[in-house]
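Only a single protein chain was left out; the remaining protein chains are all shown in position.
Chain lettering (A and B) follows the sequence in which the chains are written, and residue indices restart at 1 in each chain.
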Amino acid sequence: MSTSTGNDPNRRSRRSNPDRDVEEWHGKYLPYDLVKEFLVALLVVVILVVGLSVVFSSPDEKPVTVKSWSTSNPVDFAQTAITELDGTSGTAMYGPPYNSTPGASQSIGPFSPERWLGVHHPIDTANNYVLSPLKSLPGQPGLDAAITTYTSASSAQQASWNAAYEKAVANATFPQGALKVPTGSYGPVGTMIGSLTSMARSGALDGALLSSRQFYGTDYTKPLLFIADGTYLANLAQSQHLSGDQWGMMNETGNYPGQAWLWLYTLWYQVPPMNASASGDLQVWAIMMGLTLLLALVPFIPGLRSIPRWSRIYRIIWRQHYRDISGRAPSGGKGPTATGSPPSHQPGTA
Amino acid sequence: MTVETDSDTDVPVDVSADLPEDAEQWTAKLRHAAVEALPPQRLMPDRQPAYVASWIYVFGVLTIAALAVVILTGMVLAIFGPTWWHVSSTGLFVNSLHLWSVEVFFFAMVVHLWGKFFMAAWRGRRRATWITGVVSFVVSVGAAFTGYLSQQNFDSQWISTQAKDGINSTGAGAIFNVTNFGQMLMWHIMLLPLAVVLLVGVHVLLVRRRGVVPPFAPPDQLGKGVEIAGPEATMTLGDEP
Partner (left out) sequence: MQMLGAVLGNLLGSLINLNGSGHYVHWGFIQISVANLVLIGLMVVVFVAAILIPFRRHGGGDQ
């Protein structure tokens, strides 16, 4: 509708666009105590929040540890551990920012910021999750010998042992507190993973992963990624309806309300092609960034910015105002030209 | 009127008198600009246009009130440290206050957003107000997210190991490491609250500067594309031509 843009003060005239422009108010003002309003609002919020807290409290589900995981499901732990050693775990094959697995980065066409930014939090799963923790165990000559055998073998030999163990551990059991893996030609790997499982069940692996380089740790990346490579954490999440394909991003444990404001973000993960694409995350982020930009720029977008006027909901909001002015001249009231503070309050009727 | 004494002569010297104002001074210039943009009556008005008469108008201040409670309860949690709420029932209660005030905060903000959208509140050079509102919303989501990451329980374990995929895909994971508790906690209690407060502050100052958006023209006058003689008709109170 409007044929002009910009606010050039030299323009003599331009067409007004009701979705962009509005004639400023020269009409009546009424007393409005903002400070009192804020304090009342504060009181209302405090009462509401205290009430909700007293009635519902808040959730606090205990965290999973490597110890609780391996105690609860030692076979799953061992199955995960071998994939860390042989580099086929989720973390090992993740690519940047943890390691440089080729082709692992998400992309949209040539656009792949994950690859461009590169490795910033290096994780070498074989060393970080298996070999270094095992080497830190004192007084274990049998284990030390197994580690030496493994590390001094050729990579082809290591790969052969790893593959054999991975195949065997698929049928592993845990009777009477010890890992029982069907026999196979996996050399020292059986001893290593068995020891690692015991170390995990004792709680020592949790500590080793966190404090491997420093006493005061606040970065839980390594233990978290290890735990997430297994199925234990994911199964717990699934049972709490927190999985990605369950719209889990919006949810909280138990019956607590979650993050309802993430509804649109998680919606895209449920629909094709994002729900099946290897670059689904990047695709969803691109969509959300685009939509957020659209929301921010609504004032500039014809059609979108006309929705309020078309919907006519404003007629309900301002119904008193329209009643008040319907008896007056169509110009909407000519008060004194306001260049500073608003005109003084006129008591009485509209 | 501040009175100091000249140390050499012990003669009282009024620092605000006698000196001619140096209009080239940055301090003076900044003060002039601030007072001109927001004179006291406009910064803290005691009246509003008559059309500000609907309950929908209270949701902005409700959002701010909720934010105040979020920050206050967050401060109590900070006093006792991140482990407190796991080991103390008082701590758990304060954590509940913090969580529910966040829910109230987003509830009020969304209702405020809906109201402002259907009022087309960006009209009349109020686009910056709208934009700062949207950005405040987005940054608040980020602040809440880092809060969920700082819980040090099962929930934060799951959220961090899931969210890392989305964030890593954008390349931001190289710096913003959601599994790094220490980093996420510092973003949550310092950087993001500061950003939210600054954005909300600018947003509110813009509302004071431009005033609450007037209603659409009555139905019989709407959409006529009336020629307006010069830019005064869309200028807000107190603008220079």
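Definition applied: a residue touches a chain if its C-beta (ideal position, glycine included) is under 8 Å from a C-beta of that chain, and two chains touch if they have at least 3 such contacts.
Owing to the predicted nature of the structure, the values given are computational and were not obtained by experimental measurement.
Q: Of A:219, A:252 or A:281, which one is in contact with the hidden chain?
A: A:252
Q: Quick one: say which of B:54, B:152 or B:221 touches the chain that got left out.
A: Going through B:54, B:152 or B:221 one by one, B:54 is the residue touching the chain not shown.
Q: By the contact criterion defined above, which parts of chain A meet the unshown chain? Give residue numbers in ascending order.
A: 30-31, 54-57, 59, 239-241, 246-247, 250-258, 260, 263, 270-271, 313, 316-317, 320, 323, 345, 347-350
Q: In the complete complex, the non-displayed chain touches which residues of chain B?
A: 50, 53-59, 88-93, 96, 103, 107, 110-111, 114-115
Convention: only the chains that are shown with their structure count from here on.
Q: If you average the CA atoms of chain A and of chain B, how many Å lie between those two points?
A: 24
Q: Name, in rising order, each residue of chain B that touches chain A in their complex.
A: Touch list, chain B to chain A: 39, 41-42, 44-54, 56, 58, 61-62, 64-66, 68-69, 85-86, 92-93, 95-97, 99-101, 103-104, 106, 110, 115, 117-120, 122-127, 130-131, 134-135, 138, 141, 144, 148, 151-158, 160-162, 165-166, 168-171, 173-175, 177, 179-183, 185, 211, 213-223, 225-231, 233-238, 241.
Q: Provide the residue numbers of chain A that touch chain B in the complex, in ascending order.
A: These residues of chain A touch chain B: 1-2, 7-9, 11-25, 27-35, 37-38, 41-42, 44-46, 48-50, 52-53, 56-64, 94, 96-97, 106, 113-114, 116-118, 120-121, 218-221, 224-225, 227-228, 233, 236-237, 242, 244, 248-249, 252-253, 257, 259-262, 279, 281-282, 284-285, 292, 295-300, 305, 307-309, 311, 313-315, 317-318, 320-322, 324-326, 330, 332, 338-342, 345, 350.
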